[in-house]
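Please read through the structure below; I'll follow up with questions.
A single protein chain has been omitted from the complex, and every remaining protein chain is retained in its original position.
Chains: A and B, in written order; residue numbering restarts at 1 for each.
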Amino acid sequence: MTSPLPTSLHSSELAVTTRALSKQYGALRALHDLALQVPEGAVYLLVGPNGAGKSTAIKILIDQVRPTAGVAEVLGLNPQVHPALVRANVGYVPEQLDWGYGWMRVGRLLEHHARYFPTWDAAYANRLAKSFALKLDQKMSTLSKGQGRRVHLVMALAHRPPLLVMDEPTDGLDPVMRDEALGVLIDHLAQTPTTVLLSTHHVSEVEQLADHIGVLRDGELRAQMPLDELRRDLRRYRAEIPVGWQGTSMFGDAVIRRVTTRNEVDWTVWGEESVVAGELVGAGAMVCESAPLSLHEATLALLTQEIGR
Amino acid sequence: MLISVDPNDSRPIYVQIIDEMRRALVLGTLAPEDPLPSVRQLAGELRVNPNTVSQAYRELERQGVVEVRRGQGTYVVQASANGSQRRALARDVALRSLRDAHRNGLDAEELIQAIRSASTSHHKKDAR
Partner (left out) sequence: MTSIALHTPPRWRTVAGEQIRTVRLFLRRTGLLLLALYGASIVIAIKVAFTARDQVVDGNLAHVNNAYSPASSIFIAIVACLLPFGVWQDEDPGRRGYHWAMPVTRHTHAVTRVLAGWVWLMAATVLYLLVQAATVVITERITGEPQSYGPTFAAWEWLVPFTAGTIAYMFVSAAAVGSRQPIAWVVGTVLLYSVLLSLLTLMGYPEAANRVASVYSGEYGVRAAMLGHIDTLDAVHRQTYSSLARWLGSTAIWGAMGAALLAWVSYRRPKSS
């Protein structure tokens, strides 16, 4: 089933790319024909409801899970063929909150992690730990969810990997900490050229940081494009319509959300603004407003869209 | 330097940054030879992708408003064409107002009339 929204990028330098990636768990289809494309240097936001396959896709990229079909390429390498090399270049923040050894102290765990990454910047790790207010002599299991998560962030950032892959990195963090983490990430990006692939439910917080988006639903990519394009071409049109208007099913699948009353339409439409507005006017509607959507609204619309009308 | 960006604005963020810089120039908050905040600093303040800030700075450099001095950072150019900045700024404000007016069902002429009468009463208030 083809989507009217673009699902492939026109970019030559891709840090991450998958081709026909599929994962089947028995009868459950976790991923189907996934063609993920993350350009180098991008901040790519992967959104989707729980169970959409985001974590599965991410785990395949670092060879924690093997796909049933298709191939992934991370920084030019196949993670199945070069798992150690791929993981040496990825700063990974996992979905689960219990990561590392519970009985180990924070400082010891960071030391342990450091030995696995020759490019570990110990001074940077200390600065990060300080800005996250981490107590190095506390046991991991005694930390709160948020504190534990912050340790994971230090572990992922301190070796300055070319690729950051983060699965719900701010999970468990309260709003203040989430903002702090965002600040740390931005500062990191300003210092080190990095490609970021992150999945999060807190879409509005990363709205100004992300520049690409992929919408995953039921294991399939419904849309994949630069965020500028989404902002520009997905708009909410409010128009007055005459009684008995014939154009109520205009644009077909390009309408992500369709609310039609007797004398008004409130449609979220994908398409070039001038074209869509022009067609509406041409069909007899009076366009009152065409507003861009916030990322939160856009994501919500794309995720709740009824498929296969 | 206090600038802000709005994610709900229809302009891309880098355009907003450029506009804010222009505004600062016109208002005098930014003077010739002044340094711009570093990409790292501004990105952190605005909670924005550093690439976006870089993009804005590159565009400003292309327009000749700022220049990059190696090892020192980005600086406002000596002779900033203040007149053209003012005109560009005014045009942006006008476009925004027109869009707003249109959304409320008003046309350009009505808007211009309203602006004229509002500014005269505004001036009367100031004069008193």
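To be clear about the criterion, contacts are C-beta pairs under 8 Å (C-beta built on N, C-alpha and C of every residue); 3 or more make two chains touch, one makes a residue touch a chain.
This one's a predicted model, so the numbers in the text were calculated from it and none came from an experiment.
S.K.: For the chain that does not appear here, which of the shown chains does it touch in the whole complex?
M.R.: A
S.K.: For the chain not shown, which residue from A:G148, A:P161, A:P226 or A:P292 touches it across the whole complex?
M.R.: Once the missing chain is taken into account, the touching residue is A:P161.
S.K.: Using the touch definition from the top, which of A:T18, A:Q37 or A:N89 touches the missing chain?
M.R.: Checking each option in A:T18, A:Q37 or A:N89, the one touching the absent chain turns out to be A:N89.
S.K.: So that we can see where the missing chain sits, which residues of subunit A does it touch?
M.R.: Within subunit A, the residues that touch the unshown chain are 13-15, 25, 40, 59, 62, 64-66, 73, 75-76, 83-89, 92, 94, 99-104, 108, 112, 115-119, 159, 161-162.
Criterion: only the chains that are shown with their structure count from here on.
S.K.: Where the centres are mean C-alpha positions, what is the separation of subunit A from subunit B, in Å?
M.R.: For subunit A versus subunit B, the centre distance works out to 31 Å.
S.K.: State the interface residues of subunit A toward subunit B in the complex, per the touch definition above.
M.R.: That would be residues 41, 43, 179, 182-183, 186-187, 189-191, 204, 207-211, 228, 231, 288-289, 291-292, 294-295 of subunit A.
S.K.: Flag every residue of subunit B that touches subunit A in the complex, lowest number first.
M.R.: 5, 7-8, 10, 12-13, 39-40, 43-44, 46-52, 103, 105
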